[in-house]
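The complex is shown incomplete by one protein chain, all other protein chains being positioned as in the whole.
For clarity, chains are labelled A and B in written order, and residue numbers in each chain start from 1.
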Amino acid sequence: MSTIDRTINEQEAGELKTKLHDLWREPPGFIGWFAHVHHTSIGKRFFVTAFIFFLLAGILAALMRLQLSRSESHLISPDLYDQIFTTHGTAMMFLFAVPMMFKAFSTYLVPLSVGARNIAFPRLNAFSYYIYLFGGILLFGALLLNTGPDTGWFSYVPLSGPQFSPGKRVDIWAQMITFTELSALGVAIEVITTVFKLRAPGMSLNRLPLFVWSELVVAFMVMFAMPAVMLSSTLLILDRLIGTHFFNPAEGGDPLLYQHVFWFFGHPDVYIIFLPGTGIISAVLAAFSRRRVIGYMAVVLSVVSTGFLSFGVWVHHMFATGLPALGMSFFSAATLMVVVPTAIQFFLWIATLWTGKLVIRTPMLWALGFLFVFLIGGLTGVMLASIPLDLQVHDTYFVVAHFHYVLIGGAVFPMFAGLYFWWPKITGRMLSETIGKWHFWLFFFGFNLTFFPMHMLGLRGMTRRVYTYPPESGWQYLNQLAGFGAVLMVFGILAFLVNAWRSWKGGAPAGDNPWGASGLEWGTSSPPPPYNFLFPPTVNGREALWDAAPDQPVVTGFHNDSREVLATKAIDADPEHISEMPGPSYWPFLAAVAVGGLLIGSMFTPWAVVWGAIPVTAALVGWFWPNKNEVERRRSREIWEPEN
Amino acid sequence: MRRIGYGLLLLLLAGCGTHQQSVTNSAGTQAARIEILWWWMLGILTTIFVIVVGFVLGAVSRRRGGSEQMPEAQVIDSARDRRLSRVILVLVIMVILFEFGFLVASAIVTKYERGMSSKNPVEIQVIGHRWWWEFRYASSQPSEVVVTANELHLPTGVPILIKASSADVIHSFWVPNIAGKRDLIRPYQTSMWLQVDEEGVFRGQCAEFCGHQHAHMAFYVVAEPMNRFQAWLQAQKAPAKEPLEHKARQGRDVFMKSPCVTCHTIRGTDAGSRVGPDLTHVASRSFIAAGTLPNTRSNLMQWIRDSQSVKPGNLMPSMDLETSELESLVAYMQSLK
Partner (left out) sequence: MGTRELTPRAVIDVSRLPNVVFAHHSLLWWGTMGLALIEGMFLAILIGAYFFLRTRVVEWPPGILPPHLLWGTLNTVLILVSLVPNALVKKSARKGDLRKVRIGLLIMCAIGLVALLIRAFEFPSLGVRWDANAYGTAVWVLLGFHTTHLITDCIDTIVLTVLMFTDKVEGKRYMDCYENADYWYFVILIWIPVFLVTYIAPRLL
C-alpha cells in the first residue's frame, strides 16, 4: 500500500454511489427483512425491540405501583404479583438495559464511529438479534400464560430449586437467560473485532472516541461476566431437570454457591449497563459544550479501571448471609474503591461543562439530568458499601431506591440523551425541542417523586418484594406519592412517543451534522447510506471532524463489486488487509430458530439437546457453506499475506 | 416553587408514622450505633451532593453558547485544562480519604457488634419457615426448652445470642429497631448477638423473598426488663392448661379430631407435630398468622375457617368446620394462655 495523491472527479463519485448502493443495500420486502445483515438495520431493530421491552416492563411496574398504593389491597393476587415483579426486573435487566445500552448503541454506532462500512461478523450480529427477540418472547409469553417466573430477577435457590418451585416457571427464566446471554456474547465479539480491526486509518487507539472506549470495555466485561450467569442458570436448570446437586445441601451442594456465581455476573452486569452511558454522556457533553472532554486519558483509564474493579465487589450483595467478617471487609473496601474512577469522570465532566460554551438542547438536558440523578444513586451506593448500614437497609425499599437511581440515572437518562442526540443521524429527521423538554421535565420530576420516597420507606422498615403491607405500617402515604410520580413518568414517556412519531412522519430534515459534533458518524449523510461512507474516512485526531485536516485523505482502491472493507492494524490503525463481508443471508434467522427450538425443547426433555442439535448443525453448515460464484471471484484475485 | 415546598413538607410529615419497624428509631445497641453512622453519612453526603450539583448548575448558568446555531468548536486552552486536572486530582484524593474514614467508622461499628459476648447469655434459636417464625429458648435441660412462634420476648439490657437457621428456603431475620438483618440459609446456622436497651414492642419482618406469603411473615418483639421476661419464660415452659370452660374442652376434642394435629403441637396433649407453629400458649400472643392479624376471637375464626383468603398460598388449608365446632375450637385456642 502507498499513499498516492489522486483526485476524484464528480462523475466518478456519482457512479461509485450507485454501484455501492446496489452492492450494499438490504433485500427489500417482508421476506427480505429476515436476511438483513447491515449493522444499521440490525441496530435499529435492537433499539426498537429493547424500547418495547422497556415499555412492557414499565407497564408491569405501573401495575406494582397500583397494587401498592393501598394497604392490604386485593387487586393483584400474590401469585400474580410475584410473577409481575420478577418479570419486571428480569425484563428490565436482560431485555432492556443490556440490549439497549450495549447491543443497540454499539451495533448502530460503533462501526460508524470508527469509520467502518459494517460491523464485524454481520451474520452473527443478525443472529444475536433474533435469539434475543426469541428470549424476550419466551419470557412475556410465559407471563401471559400464567407461567411467568416468580422467584425474583436473581431467583435464589432453594426457593427456585426443584423442591420449592415445581413446574416450568423457573425453567423458563433460566433458559431465557441463555437466549439473552448468547446474544450479548455475540455482540461482544463483534464489537471487539470491529474496534480492533476495522478502524479508519489514523485512528490509533489513543484517538478512539470516548463512546467507543466505553463500549469496548463493556464488550470485554460481557465476555468475562456473562459466562457466570450462563453457568448459574445452567446449573439451576440441571438441578431442576436432571437431578444434579449443585445447590442441594442434602447431597453436598450449597445455596451460597448460587449466590456467588450469580453475583459474580450480577455486579459487573450493572456496570455493563452503566458504562455505555458514560460514553454517551461524554459524547453529548462534548458536542453541547463545544469542546472535547477534559482529560481523555483519565477518562479512558477510569472506564477501564471501573470495568476491572467491578469484578471484585460482588459479595456486597451478600453481606447479610453471615460470611466471615474479614472477607466481607475486603469487599466493602473494594466497593468503595470502585466509586473512585466514576468520581474522576464526574469531576472531568463538570470541568468540561465549566470551561465550555454550553448550548442547552434536549440531549444536554438529559445529560445534566443524568449528573443529578446518578449522583444521588452513587451516594446511596457509598452508604450501602458499609456493612453495618447495609445490614439495616439491604432488601428494603432503600435499596430499591438506590438501584433505580443508578439504573435509571445511569442508563435511562443517558439512553434518552443518546436517542435525542443520534436520532437525527439514524432517521434523517429532527425531534421537537419543545416536546423534548416536556418529556424531560415530566420524567425527571416523576422519577424523583416515585423513587425518592422509597429511601424513607426502606428506613421505615418496608421490605422488598411484598405484594401488600398492613395499614398500621404507615407506608401507604409514601407509596401513593410514588404512584403519583409513576403517572408523571408515564406521561413523559408518552410525550417521547408522540415526539418520535411526529418526527418520523415529518420532522425537519437533519442534514449531515445538525449539532456540529465531532464523531465520524456525523461525516456522512443522515441516515447513512447502506455503505456508510462513500469513501472510508481517515482521521487526524481524537475529535475526528474537529481535528480533520482541510485535505483529510479518504480510502480508495476497492473492487466495488463485492462487500470489501479495509482491515487495519490493531494498535495504530495502519491499513493492513482487505476483508470481504458477507451479503444478506437467511441463515442467521434459521439458526436462531433452531437454537431456540433446542433451548425450549430442553426444558421438557434432555433429549431435545440431542435431537435439537441436528437442525442447529444443519443451519450452521448452511450458514458457512460457501457460494460457488463468490469462491471463483475471490480465487481470481487472491493476494496472500507474505510469510515472515 | 411553592409546590416543591409543599411536597417537601409532606414528605417530611410522612416520616411520622409508626416507629415500631424503623431504622431511625433505634432501641437496640447495634441499631443505635448504625443510626449514628446513618445520620452522619446523610449529612456529609447531602453536603457533597449540594456542592456538586451547585457546580453543575453554576456551569450551566455561567457560559452559554449561541441560541440558534451551534457555535464553532472551541480552541482548547491546554494550560487551563491542566490546572483543572490538578484540582480534580486533589478532589479525588479527598474522596479517597473520606471513603477511608467511612470504612474505618463502619469497621468500628461492626467490631463493637462482634465484641459482644456474655458468660450466660439468653440463647434463642430462630428458625424461619414458610411463612412463620419458630423461636426456641435454649436451656441446658431439654425439658426446659421453650418453643413458641411469631412473638419473641427479649430481656432488656443484656446480650442475647441468636442462632438462626431456616427450615426451607432463604428467609431473613430483621428487627430494624434493634439490629441489622441476618439471612437464614439452610443448611447453615449463623450466630448473632443482640442487645435491646429500651422497653417496648417492635415489629420485625422477613427480609428475603421467600415465596407467595413473604409479605405476611412478620413477628413481634416484646422487650421487657429481666424479671418480667423471666416470668413470661416460666409461664411459657408450662404445658397447656386444662381448659376450664366446657366449650373450650369441646374445642380440644375438635382439635384432636381435625387435621390440626397433623401440623401443630400443644404440649400437654397428644398433639406433637412440628410442621406448623407451637400453639401451647397461643392466646398469650398479640397477633396470629405471623403478625398478620390481631389475636381476637373473630380473627381466629376467620383464620381457621379461611386461611387461604387471609394468606393465599400459605401451607395451612382452610378448614371446613361447622360453626359450632369452629366456635368451640376458637374458645379452646383462647384458653391457651
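Methods note: a residue touches a chain if its C-beta (ideal position, glycine included) is under 8 Å from a C-beta of that chain, and two chains touch if they have at least 3 such contacts.
Every value quoted in this text rests on a predicted model; they were computed, and no experiment measured them.
Seen in the complete assembly, the chain not on display touches A.
Among the residues A:Gly89, A:Pro201, A:Gly322 or A:Gly507, only A:Pro201 touches the chain that is left out of the figure. Residue A:Phe121 is the one among A:Phe121, A:Phe134, A:Trp422 or A:Phe444 that touches the chain missing from this view.
Within the whole complex, the absent chain has one touching residue among A:Val555, A:Ala591 or A:Ala619, and that is A:Val555.
The chain not shown here is touched by just one of A:Phe34, A:Tyr477 or A:Phe535, and that residue is A:Phe535. In the full complex, chain A contacts the hidden chain through residues 1-10, 13-14, 120-121, 124, 185, 188-189, 192-193, 196-197, 201, 223-224, 226-228, 230-231, 235, 238, 242-246, 248-249, 251-254, 257, 260-261, 264, 511-512, 523-525, 529, 534-535, 538, 551-558, 564, 566-567, 570, 575-580, 617, 621, 624-626, 628, 631, 634-635, 637-643.
Methods note: only the chains that are shown with their structure count from here on.
Chain A and chain B have Cα centroids separated by 37 Å. On the side of chain A, the complex with chain B involves touching residues 77-79, 82, 150-152, 156, 158-159, 164, 249, 255-256, 288, 290-292, 294-295, 298, 320-322, 325, 329, 332-333, 336-337, 339-340, 343-344, 346-348, 350-351, 353-360, 368, 371-372, 375-376, 379, 382-383, 385-396, 449, 452-453, 456, 458-461, 463-470, 472-475, 477-478, 481, 514-516, 518, 543, 546. The touching residues of chain B, counted against chain A in their complex, run 7, 10-11, 14-18, 20-24, 30-31, 33-34, 37-38, 41, 45, 48-49, 52-53, 55-56, 58-60, 62-66, 70-74, 76-77, 80-81, 84-85, 87-88, 91-92, 95-96, 99, 102-103, 105-107, 109-110, 113-114, 168-170, 172, 174, 176, 179-183, 185-188, 190, 192, 203, 205-215, 292, 312-313.
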